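So the structure is just underneath, and the comments pick up after that.
As you look at this complex, bear in mind that one protein chain is not there, while each of the others sits in place.
After this line comes subunit A, so read on.
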Amino acid sequence: MAVGSPARLVTVTINGQQYTVPEGMTILEACRMVGIEVPNLCYQPLLRPWGSCRICTVEILGRRGGLVESCAAQVRDGMEISTDSPACEESRKFVLQMYLVDHALDCPTCDKSGECYLQDNTYYHNVYANPYRRPKIAGPYKHLSDLIDYKWERCIICSRCTRVCDEVIGVTAIEVLKRGLEAEIGTAYGMDLRDTTCTSCGMCIAVCPVGALTDRKFAHHPWELDATETVCGFCDVGCTLNVEHNRGLVRRVTHLWERGVNYGYTCVRGKWGYEQVQHPDRLETAMVRRGDELVAVPLDEALDLVAERLRRYQGDRFAALASPDNTNEENYLLQLFTRAVMGTNNIDRLATRSQGAVDRALLDSFGLPVSTNSVQEMFTHSACALVVGPSIGDRAPVASYWLYWSRNYRETKTVVISRDDYPLCHRAEVWIRPPEGTEAAVINAMARVILDEGLARPAVQSSTFQEWVASLRDYEPERVASATGIPIEKIRRAALLYATGGRGTPGTPGDEGYPPSVIYHTLAHQDGDVYAAAVALNNLALLTGNAGRPGAGVIAFRGPANAQGTLDMGCHPAFLPGYRPVSDREARRQLEAAWLPRWSATVVDGFEPLRALPATPGSSLEQMIEAIEAGQIKAMYVAGSSHEFAPPIEPRLLSALEKLEFLVVEECFPSPLTERAHIVLPAAMFMEKDGTFTNADRTVQRLRLAVDPPGDARPSWWLIQEIARRLGYQLAFSHPSLVLQEVTHLTPIYRGIIFPRLERGPLTWPVRGLAGPAEGAVRLGATVPGGGWAIWMEQAFGGVESALQFDDGLSRERVRFVIAEQATRTDEER
């Protein structure tokens, strides 16, 4: 975990060797740090020391010595520690003998055999006889739900499962029941887990050191499996998964503790989402429409056909929709194909209106459609979190884990504005449940409270600020309270908590102002118009100075795994890769130099090599629908990504698609898109391809191929290249790493992000060169030397600042207060 400030160091002696370790570390962590393995059963990273198994007992030598539990005892300067003295060994042996009195020892049929901590330690400590032996007590399997089994006689009551459920997942669905020897894990009143607050994240199974809690879908020996580390493709938190597979099938997903942005923890989609990947309904062959029917054809034939038909639609008659579930490389290639091969800027993402609105709000307020800060700052800086929108526990579950975690361990405060009733609401300091459509009004009322209390510390002092303040006159807290039925005290308290970094009372801020407050929002998952609410949140951050510093900012979860990366790669009608406007001549020239030489000289069927990139913005998704209706767009390439967790496709788009002359759909499941397609290309899903994803907080991570795609299915990057080649454009990247290399080369914001570095771990853009430290927080500055616009990068280490400058020729300020016109609507309606 990233630690903000380096701690003081102490010197300890472990097994006769001196080491220098940070003060405040537990003995166990210190031992792990210096590479000495201390056996442990109840220790789990990120959870508070528990001290129940006592197997991590070490001996402190000297006068005030004795046996202590190393998972909880902290190192002191001058401490002499022995991890393997006879007293330790004897104690551990006793602990193991105790466990083995009733432990079933059904290892041959236990899922955990081979990776069981108890098995390992029994072997390691050579426990072969047990003076406390007696006939074993046994219990039946308890089926906690259709996913999770519990077997009492394997359980060692280490409480890892109940602690993770309470402290990290935040649901407390399982607890230790009863006392003494009879203690067991279970739910309240023996309910089925599905009927409780359980989110089926499976973390109880993941943390179980023995085979007490088991995955009902898994029945293999761990040693038969191969493992591939990759990134989850079902939401934009970007969790690292350890995909275990054999004979071409994923058998389960396990956890690489302390790795990735999720430290190994996952949600239900990460844990069991692989069933989507190898779902029996997956598309395995290319299909061509013959009359009313889709007929399976060999992939080559379908690709030939696609190329042949697309030849007729070069220019603005063509449009493409990129899938936010596809990798950066694939999306880069699709926009390249659209711009450099088809010669149009008609490219957008296959997104919902709400996703689009949230991106637009970020773009309008901060100059870029990005989250301003990193989720990781919840571990180090954030002192208060304002969580807005539908249940974050469902929409970005692993990000919600850190909210619970930091409440427990950093005592951060939480304010929830949500109509959904989920566990965080009940733990939060304030939970506001706004009636539908009133989020913006409530947030603006909070802004009024902050202004009235004199807590405003606007990040931008400009005319937009004054105009915006004037526009708030309709949002007197009293009026909003009476219109929405929310007690005014709640609005006031929420505002004060947010503005003062969780202190809740104005008081005097420190030298650096109040502690930072961060906004997490899932408005992109909400139906209806969310632009006003999203903008109101951005304004709130700007108003309180919670922009441009670590631990603050706005983090928007937009849903699909690569929603951010798709935009970064230029799948936007007005932006080239890296948010350079299509009108930017310099940027176009640079891209033309890289892209256009790939054209072969020959002209096929009137399909001309492009001489220049199109310079006017193309149609956005909304405009595409109109253009199709108007007959201007006749052919489309749609990269679909239908799976169980994907948002529904807008009916307006679907009915428009029916009017196309030619529709190519790249899909992994039969969907409303394939029903309308003329040609369907089977696509690979995230466990079946290499590449990178960029998550909600701009962290770029490496996807790895774990299993082959089913049948003829191919990754999108391969399909696009094949089509381009058939059109006379030589795209011949043999691997996504080479694509990313080109992206890195051509896109300033992705500088320094290359596969070899990603192999080591996630990188959050912008990163600084190839050698510098990678972690950094983005500061968005309004006043930039030279008058341009910049993303300021503050290095976490050393305080170095640097700016990536962009001069896009736009005259407006890039960071500003935005007034959403429709924000007053609900107020008047009531």
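Heads up, the rule we're going with is that contacts are C-beta pairs under 8 Å (C-beta built on N, C-alpha and C of every residue); 3 or more make two chains touch, one makes a residue touch a chain; residues count from 1.
We take it that contacts and distances are computed from a predicted model.
Visitor: Write down which listed name, "Cytochrome ubiquinol oxidase subunit I", "tRNA N6-adenosine threonylcarbamoyltransferase", "NADH-quinone oxidoreductase subunit F" or "DNA polymerase IV", is the UniProt protein name of the chain that is not shown.
Guide: According to UniProt, the chain not displayed is called "NADH-quinone oxidoreductase subunit F".
Visitor: Which residue from A:159, A:200 or A:412 sits in contact with the chain not drawn here?
Guide: Result: among the candidates, A:159 touches the missing chain.
Visitor: Which of A:12, A:79 or A:95 touches the chain that is not shown?
Guide: Hidden-chain contact among the options goes to A:95.
Visitor: Can you say which of A:16, A:86 or A:180 touches the chain missing from this structure?
Guide: A:180
Visitor: For subunit A, enumerate the residues touching the unshown chain of the complex.
Guide: 49-55, 57, 67, 69, 71-74, 90-91, 94-95, 98-99, 101-102, 131-132, 134, 156-157, 159, 175-176, 178-183, 411
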